[in-house]
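The complex appears here without one of its protein chains, the remainder shown in place.
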Amino acid sequence: MSHSVHSHPQLDVQVERKFIPKQKDLGADVTWAKINKDVLRSLEKPRPVFWVIFFSALALFSFGVYCEVYQYQNGMGVADLNNPQVWGLYIATFIFWIGMGHSGTLLSALLHIIHADWRKPIYRYSEAMTTFTLLTAALFVLVHMGRLWQFYYVVAYPNERWTWPNFTSPLVWDATAIGTYLTSSLLFLYMGMIPDLAICRDNARGARRALYRFLSMGWQGTDRQWANFKVAYMTMACFLMPLAVSVHSIVSTDFAVSQNPGWHVTSFPPYFVLGALYSGCSGIITLFIVLRYVFRFEAYMTQPILNKLIKMTFAIAMVWTYLDLIEYATTWYGSDEVAKADLIYRATGDYALQFWGMIFCAMVMPFTLLIRFVRHNYVVLLIISLILNVGMWLERFQIITPTFAKSHYPWTWTAGWWPSWVQWGIVAGSFGWFTMLFMLYCKIFPSVSMYEVKEMVHEQNMEEKALAAQTDVHEAGLVPEMKGGQA
Amino acid sequence: MKKSHTLALYADMDEAANALRELKSSGMSGFRMEDVVVKSPIDHPELSELLGPRPVYIQWFTLLGVLLGPTTGLVLIASAQASFIYQVRGGRPVVPLPPDMVLTYELFILSGVLMTVLATFVAMKLPGNRSPLYNASVSEDKIGILVKADPQSIPQINEILGRHKPLEIMGDQAR
Partner (left out) sequence: MSLSNLIQNWNSFRTRRPYEGQYDDAPYKWAMVIDLDACIGCNACTVACYAENNLPVVGKERFGKGQAMHWIRIERYWGEGDAMTSEFPDHGAQYLPMLCQQCEAAPCEPVCPVGATHHSPDGLNTQVYNRCVGSRYCSANCPYKVRYFNWWNYPDRAWPNPLELQLNPDVTVRSKGVMEKCTFCMQRLRAGMDKAKTEGRILADGEVLTACAQACPTSAITFGNLADKKSKVARMWKNQQVDLAKDSQEKSEEGIRGYRILEELNTYPSIVYLERVRNLEA
């Protein structure tokens, strides 16, 4: 800047150093006491809209349970699965759900490590989302099993026959990874919630008080507890983020380790991880809008925070798009003719609608996030975030189905396979199950982290105080003006 | 000698900091800075400096977890594979190392996390670390300073605490 001023003295522009005020994440009226009041209010008697959502979810879940019982009694045949199409919607939806969870960890762990404070009001429900999506994904592992009643064979337990699971199978890696992820994220969620549970304990009565007293385990907010808590929480965050990356990489090895065309792709692990973060981020946007409305969290789930979330989602969507395109490019320019034929079949064959639907929903639609109107209109944004997730579900569908329809062996090429109502019912039921659990969670546990929002408010106040002090000093003329050259 | 407790509540971190500073510089007998406990709704780096060192040992447990977990895990996995009626699968070695690394990695994370959680509860003396004086407002928006001292020093401590606009002073000898 100074160069231009010096080399063009005729442009004698006075460069004024102006402080550009950052848009504050929280309003000025948020105080510590208000935070307690607002968040604890979300645990009280629900509004009617809560019951509407809860009971629709319960109805969906009940239908899913009916379908599963029907399948359990009659055999997997009721799902219209057949010899090449052995997995159908079950594994596609499994990947979808397990992917949904990853963004919760991104917000709660990675953004915690890099001190991105805007995560604080929204990470708690994202972390809860992680836990419940993992529980939902685990359901699909069970649902797709031919002999559900023998599921414990996959678990490594000592027995007198010296039989063990096959540790080389990606499915055992899956089970271990999901088990580790579920345990760790549940503990991470719980640990981060302890100070808030103490707040609930201090404000609740009756059975709830007993529950919170038990769960908060005697937290009193002493300095020693805080010091230990901070170290422990950071340590957990450092474990959780690589864990999340490893979990979806392992899920991708279900496909990348096998040799089917369209699956045997080296770039699958990062592609899956990014896809997971992508669908998770749009899931967080969906829940952001829903919770903001249902629980009146307008003061905490603010537009600046939403803007940052949308920026992150858009960036992740673009990286995912890139990885998707290089997957096609490497197949196209590669030497594997079968994989190439499979790619052409995906784009032009029986499942072309799903393929192009995915391209539209997941690759084109994120660009609407660049429009200011979309970011500020919550109804439109809600619909768009759902469309992005439809796109990601279609992506999983078109990874699995076309590959089975046209794999290495020509005699098994089938056209126009379509899942039966049982599969659709179980998939719908899983959405009910997730929503039900999540809504229950929001009524029992604080879905906004109170102590961390308090930290945010405290920091904002400190900043303001420091700024005010600085302005005073400036006005008194005690500090010389900054030189333009340093700008 | 049996010790007495007193708890002062402050509305502001700055006032609590001033009170702590005065307590520290008072150099009274029958009272140590280690016995001062600050109870607050959020973490407070600015007060922690006044309180002196409060060491954290959790990371050593974590280290133990990440060292023991994967090694025992790998040995258990490999010996399970070796004992499973000599199963050759897909032409791979019976004890194949690359796939075992995947599980070893997961066990590395799992044991690290579990040991961290365990260590946290040990370090925070949870569950059931009930200190004698507690006020629910420290979980809302107040800062509490809890001091443990000999009974005869308590009046003097209460006086120091009282000088910095406390909202309330509680304890056996509170007025």
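In this document, chain identifiers A and B correspond to the written order of the chains, with residue numbering beginning at 1 in each.
Everything that follows uses one rule, which is that contacts are C-beta pairs under 8 Å (C-beta built on N, C-alpha and C of every residue); 3 or more make two chains touch, one makes a residue touch a chain.
The model shown is predicted, which means the values in this text are computed figures rather than measured ones.
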Which of A:118, A:132, A:164 or A:393 contacts the chain that the document leaves out: A:164
Chain not shown: contacting residue from A:23, A:74 or A:377: A:74
Option touching the unshown chain, where B:27, B:45 or B:90 are the choices: B:90
Interface residues of chain B (partner: the chain not displayed): 75, 78-84, 87-95, 99
Footprint left on chain A by the chain that the document does not show: 74-77, 80-87, 144-148, 150-151, 153-154, 162-166, 168-172, 175, 254, 257-260, 404, 407-412, 414, 417
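Quick note on the criterion: only the chains that are shown with their structure count from here on.
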Footprint of chain A on chain B - complex, ascending: 13, 37-44, 47-48, 51, 54, 56, 58-59, 62, 77, 80-81, 83-85, 87, 89-90, 92, 96, 99-100, 102-103, 105-107, 109-110, 112-114, 116-117, 119-121, 123-131, 134, 136, 138-141, 146
Residues of chain A touching chain B in the complex: 31-33, 36, 156, 162-164, 166-168, 172-173, 176-177, 179-180, 183-184, 187-188, 191, 194-195, 198-199, 202-203, 217-232, 235-236, 239-240, 242-243, 246, 250, 253, 450-451, 454-455, 458
